[in-house]
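Just dropping this structure here.
Take a look at chain A:
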Amino acid sequence: MTELLLLSATGLMLSLFLGLLRVLLGPSAGDRMLATQLIGTVGVGMLLVLSVLLDEPALIDVALLLALLAAVAAAAFTGQQEARHD
Partner candidate 1 sequence: MINLASSILILAGLFFYLAGSIGLLRLPDLYTRLHALTKADNLGLGLLAAGLALHSQHLLTSLKLLLIWLAVLAASATSAHLIARQARRQETRR
Partner candidate 2 sequence: MTDAMIGLVALPLTGAVATLLLPRSATVVAIGAGLATTIAAALLLFGVANQGALHYEMGGWSTGLGITLRADGLSALLLMMTSLVALAASVYASAYFSAASERARFWPLWLLLWTSLNALFLSGDLFNLYVTLELLGLSAVALATLGGKRAAAEAALRYLLVGLLGSMLFLAGVSLIYAGYGTLDLATLPRVVEPGPIAWTALAMMTTGLLLKTALFPLHFWLPPAHASAPAPVSAVLSALVVKAAFYLVLRLWLDVFANVVTPVAANLLGLLGACAVLWGSWRALQAERLKLLAAWSTVAQLGYLFLFFPLLLALPPGPTRDLAAGGLVMLALTHGFAKAGLFLAIGVIQQRCGHDTIRDLDGTAQHLPATTFAIALAGVALIGLPPSGAFLGKWQLLAGAVETGQWLWLVVTATGSLLAAAYIFRVLGHAFGHQPYPNQPVTVAREEWPALLLTAMAALVLGLGGAPVWKLLEIGT
Partner candidate 3 sequence: MNWDAWLPVLVVASSLLPGLVIFFLREGSHRLRTALNLVGAILKLVLVGILIWGVFHEHVYESRWTLAPGLDLVLHADTLSVLFVTLSTVLWLVTTVYAIGYLENAPHRSRFFGFFSLCVSATVGLALAGNLFTFVIFYELLTLSTYPLIAHRGTPEAVRGARIYLAYTLGGGMLLLIGTVWLHVLAGPTAFVEGGILGRLPAEYHPQLKVIFLLLIIGLGVKAALVPLHGWLPQAMVAPAPVSALLHAVAVVKAGAFGIVRVVYDVYGVNFTDQLGLLTGLGIAAAITIVYGSIKALFQDNLKKRLAYSTVSQVSYIALGTAILGPIGTIGGIVHLVHQGIMKITLFFTAGNYAETLGIHKVSEMNGVGRRMPATTLAFSVAALGMIGVPPVAGFVSKWYLGLGALEAGMAAWVMPVLIISSVLNAAYFLPVLYRAWFREPGPAWPAEHIPAARFETSAALLWPPVVTATLALAAGLFAAAPYSPLEWATLIAHREYGL
């Protein structure tokens, strides 16, 4: 089981890397934001895996908070774009 979790942690890491590339490549701000959302989702997954792997149940709370606040960040990103239209 530990090995599986290790594997999935590393696999998630790979997924995060791919997302990172998109963040770096862009080209538009929307793309970057989208990729950041992906990093958030991957991060949530990673934290869940780590919480089992490291036997640290509190990391689930972290994942929860990360999930909730990623939404806030996305809202902030689009919200601030919205306001420019007035």
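The candidates came about this way: all candidates are chains of the complex that A comes from, given by their letters.
For the reader, a short list of remarks on this structure follows.
The criterion applied here is as follows: a residue touches a chain if its C-beta (ideal position, glycine included) is under 8 Å from a C-beta of that chain, and two chains touch if they have at least 3 such contacts; residues count from 1.
Source: prediction; values computed, not measured.
This complex places chain A in touch with one candidate out of 1, 2 or 3, and it is 1. Here chain A touches candidate 1 in the complex through residues 1, 4-5, 7-8, 11-12, 14-19, 21-22, 28, 30-31, 33-35, 37-38, 41-42, 44-45, 48-49, 52, 57, 60-61, 63-64, 67-68, 70-71, 74-75, 77-78, 81-82, 85, going by the rule given at the top.
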